[in-house]
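Every protein chain of the complex appears in place save one, which is left out.
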Amino acid sequence: MSFNDTQHNSTFTEDDSGTVEMKAVSFYTPLIYVSILVISLIVFASHYRKKTVKELNELPSLFDESIARDLYFELKQMNDSGEAKVHEKVLKAALLNRGAEAIRRTLKLKESEPQITMLYKNGCVGEEYWKRYQNEVKIVELDFKDAVQTAELMQPGWPQLFIAVSKEICFNQALKRRFQAILLRKEVFSKQWQVNFDSTGKLIE
Amino acid sequence: MPQSYDYDESSETWPFFILAVLCVVLVPLTAMQLWELVSGKKSEQHLKDQASILGEMSEQYASREILEFRAKAMAKKSKWLAKRNLFIIAGWTVVAYLVQYIGSNEEIQDAATLLFDPYALLDISTSSTDREVRSAYRKLSVKFHPDKLSKDLSSEQRSVLEEQYVLITKAYKSLTDEITRENYLKYGHPDGPQAISHGIALPKFLVDSSASTIMILTYIALLGLVLPYFVSRWWSRTQSVTKKGIHVKSASYFSDRLFNYKPSQVVTLDLIIEWLSHAEEFKLMFPELNEKTFETLLHDQINRKHSGNLETAKLRIVAKSNVLLFGLLDIATTFRNLEISNMTIDTLKAVVQATPISPYSQLLQLPNVNAESLTEGSVDDIRTIGKLFTYEDAKIGKILGIDDSTKLQETLSVASSIPHLKLIRAEFKVPGESVVTPQSMPHISLKVLVRSAKHKFFPPNLIPDEMCQDKDDFESLKDPFASLLEQPKLPQTFAPYYPGKRSGCWCALVVLQKDGKVIQTPMLVDRLSFENLNKDFDKRTVKNLDEEFKPEDWVIGSIKIPFSQPAPEEKGDFFFRVIVKSTEYFGTDLDFTLSLSVRDPSPVEQMEKEAADEASESDEDDSELDENDDSNDESDEEESDYTDIDTDTDDEEPEAGRVSDTKAEGDSAEN
């Protein structure tokens, strides 16, 4: 310590004739200072990373629901837990429905990509929406892969055909949904335009 | 390196510090305030510029509650302005005091005089020649030389003057002697480098002993807490609002709705209102209310129903709906959905006019109309204002169920003042070209006439081409959209049920006819002259159109829609549907098909262009307009000798299969 003191004093007296009071500084002070700094940074970084991961997990799906997938797992669980003996063909049907839905989502996401990119670039939606989109693409991909793997377990050698069949089912289901919507559309438009029909659907003028 | 810092014991620097900080805040704030003052005057001015019967009636028919709400909104704004004004005034007062303080403080003056300026000392200009320097020095040295000083001066005065002499000599040397001059240029002083002192612009008592801890804490608080707090708040604020001014959560919700929208669904007013009621803005304004309530309130607005004790809440969310619907419109157009885009604008109309969407909306938006007698009473099915004006006034009163004659007159004056757009000319235009060449950058140029539904109909070709031409000067070639700013802003809307004064706009949507989808975000038209509406060109009294119609009496408006993409590479005709939709009134929109004819520039034209580069090109322009007219107006085209294919199935089946095969993929995925 004394050595330190003298050296300090000598340097200072040269320039400044001792106007600055000297205080003894422990050797550990800089170490403590640095370690506090480093530790706080590490804590902040890990906290931040955890928070972003949590946020990503909590991001709501772009799709309103995931019923096709949920229904399959509900049935499977029903079967596995022995609550009810679910016929193999029903499980297969639920899996096909899930596969078809996964294909629909993949197509939908691919198709909407330019639009969502444009929305994000134009600042019409926030950062969060963009993250949700990218998240969704990954989730759908995983879900489809999982469905294909399940198909392999269910019936070895099936996956290739499963994908082909799911594709047809996807389109046919969409066609059917539109066909079934015709009735409702009729009602809505009749109300909106205030036109009346007789019981057979003939226009009353 | 000096090892100690000077504190501002004599208070010579800290006023400068505060002055600088104050100016950094005050100058932009004041500029902003002044700008707002000017632009506010301007916007008031524009309302007066185009004062129309609509604005007057809007005030007259507004209920007491609406008027109070509008007044309150104005008061709130002015109160906020008053607070800011107060701050600005106080700030400048402090600045004035500081300036005065600095001026009167001797220490500061002294510090300033210590700065060495040889030109000032010798009292010459900086551009003086050596000779001038020398003569100035000689003159002054005669005056100040210690030997020449008068004997009866006190020793004090003498020393001041001697000092002055030294300075003058130094100044002279610094301008003539090589070394001194170099010193002056390098260090700002003839004697070479001066001692540099780093000071802290704080009075010493703040840094001394006991106060020093407080000072350090203040610094930590400022830099470590207050600054990050404000920065993060500013950041989260910019992050929470989209560029279109709606909350990101609302934007996300709307995008979700568009993304999950099933094409088999019918888009109705109720659907849009349901979406709108989920807006984050409403939740932030009224955390105690839920979506269902917002939905009911919005329906109340449209159905002109009083919402009881939620009336103020209703008015506030209605006022907010405007920006939300524009945000939704932007998202819907980006998703290329025409149906939803159209219905969003219709919803805005319904909210503004407090009139539900029905076949009779055009008439129900008028004041005093009795909805029951309108739908039940009349024999003829009248749904448009234009049709209404084919009847005599008394009959109109009967149709609308208005007995009172003054009320009827007011209704009629509103009805005849509602602006209807009439298309005069439409074309794709490339500035400076007569045709649209491949890969050029065209825009859509519309010539419209704002007319009243009361006016007698006349075909657009009665308006001569000369009236539909844009200026062809350099400025309009450089920026074809600049000329639009010469048109006056839209006047106030007739909207007695809307909780604010508004003038609205027309939204121009462009749709690709090939797939029936929107191709670009809407362009908003908020400038058009309404002068034509004052004309009495009554369809019931005008008998001879050719005699009574004078084209020069009418004002032709101009709308230019930027086209988001360059013209296609290949030549050919491409068809677009252009929809110019009012956000304010029902039945005033334009909807037509426009062809984009991509052609090579004709050799004749090119030669002409080369020949008459600088001459006027009016002849050429005429021919071009004619040409475009033909292609726009399909119904006027001559019948071709093409025989109709109505052979049904056989021919079309394979083609249909092919088309649907490729298309269905995307379509089904959409469902």
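Letters A and B mark the chains in the order given here, with residues in each chain numbered from 1 onward.
Quick note on the criterion: a residue touches a chain if its C-beta (ideal position, glycine included) is under 8 Å from a C-beta of that chain, and two chains touch if they have at least 3 such contacts.
The rule we apply is simple: contacts and distances are computed from a predicted model.
UniProt lists the omitted chain of the complex under the protein name "LALA0S07e07470g1_1" (options: "LALA0S07e07470g1_1", "Trafficking protein particle complex subunit", "Elongator complex protein 6" or "DNA-directed RNA polymerase III subunit RPC6").
Check A:S66, A:T106, A:N122 or A:N135 against the missing chain and you find that the one touching it is A:S66.
Summarising the interface, subunit A meets the missing chain with residues 64-68, 70-71, 73-75, 78, 84-87, 89-90, 92-94, 96-97, 100, 155, 158, 161, 164-165, 167-169, 171-173, 175-179, 182, 185-186, 189-190, 193, 195, 197, 200-203. Mapped onto subunit B, contacts with the missing chain fall at residues 263-264, 381, 383-384, 386-390, 453, 457, 513-514, 516, 539, 573, 575, 577, 591-593, 595, 634-635, 637, 639-640, 642-646, 648-649, 652-653, 655-657, 659-664, 667-668.
We adopt the following convention: only the chains that are shown with their structure count from here on.
In terms of their C-alpha centroids, the spacing between subunit A and subunit B amounts to 36 Å. For subunit B in complex with subunit A, the touching residues are 2-4, 239-240, 242-244, 248, 251-252, 255-256, 259-260, 262-266, 268, 327, 330-331, 334-336, 357-359, 521, 664-671. Interface of subunit A with subunit B (complex): residues 12, 15-16, 19-20, 62-64, 104, 107-108, 111-112, 115-116, 118-119, 122-129, 132, 170-171, 174-175, 177-178, 180-181, 184-185, 188-189, 192-194.
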